[in-house]
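My questions will all concern the structure given below.
For this depiction, one protein chain was excluded, whereas all remaining protein chains were kept in their positions.
== chain A ==
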Amino acid sequence: MNNLKALSFELRKDVLNMIFKAKTGHIGGDFSVMDILVTLYFKHMNVSPETVNDSERDRFILSKGHCVEALYSVLAGRGFFPKADLETYSQFKSKYIGHPTNKVNGIEMNSGSLGHGLSVAVGMALAAKMDKSSYRVYTVMGDGELAEGSVWEGAMAAGHYKLDNLTAVVDRNRLQISGTTEEVMNQDNQDERWSSFGWNVIHAEGNNLEALDKAFEAAKAAKGKPTVIIADTIKGYGVSFMENSKQWHHKIPGQDEYEKAIAELDQRRLAANE
């Protein structure tokens, strides 16, 4: 997985460039979720630019839609659209807006309002069951997002219908705009919550590609219930001064910070290649 690890830092550089140019975006969450997206799009999900309209493709919904910069960079890296398109992110008349939109090749659903993705994924997983299709459905939520009541309506339905073709991931970086999740709205007892709704719960180091790989394999193997992967991540992962800092939820780097961040990401990319 060394190449993918190096790639994950390269893609973080794309994110940083997009946000630095546009002066808008969510760096902290982009960096925490990046390894989850890389594992899905480069290792686990059966979807590619060639199969983007195939009815048997795996489906993905970024429920924490504000981390779209990470998704755009991964989709461009995977060849769904030219990397040069990233330069138009959030620019006047660009289709690459600050939340996922299905005008962009490879994106299934528009999102951005938190608490929708899981329920939509439930509908997709139900459709697969009805059609006896083998595709899998994935969604990634933020941990702050779990305060949305609709998440638990979706969780209840997925458990009720025993949707073992559905895998949800919680990007558990423990921070949201106003502080730690424990200060804002406690999210510490994830195991009890999900298992009581009929889910298989797996924990994984969320910025460790090998650990994520194993977790997604285990999710595929679990039968009779949906799986949630609680991915313990570090917000801002990859740039030391951004890590575990709530201000980097959506802070825009200045010139100095930008240069330091690029240098550090380059360093980590090179280290991963060794």
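By definition in this document, a contact is a pair of C-beta atoms (placed from the backbone, for glycine too) under 8 Å apart; a residue touches a chain by one contact, two chains touch by 3 or more; residues count from 1.
As a convention for this text, contacts and distances are computed from a predicted model.
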{"item": "Protein name, per the UniProt record, of whichever chain is missing from view (\"DNA-binding Lrp family transcriptional regulator\", \"Cytochrome c peroxidase\", \"Branched-chain amino acid ABC transporter permease\" or \"Transketolase, C-terminal subunit\")", "value": "\"Transketolase, C-terminal subunit\""}
{"item": "Residue among A:86, A:121 or A:265 that touches the chain left out of view", "value": "A:121"}
{"item": "Touch with the omitted chain, as defined above, among A:8, A:111 or A:207", "value": "A:111"}
{"item": "Residue among A:10, A:153 or A:243 that touches the chain left out of view", "value": "A:153"}
{"item": "Those residues of chain A which, in the complete complex, touch the missing chain", "value": "55, 59, 102, 108-113, 115-116, 119-128, 130-131, 137, 149-150, 153-154, 156-157, 160"}
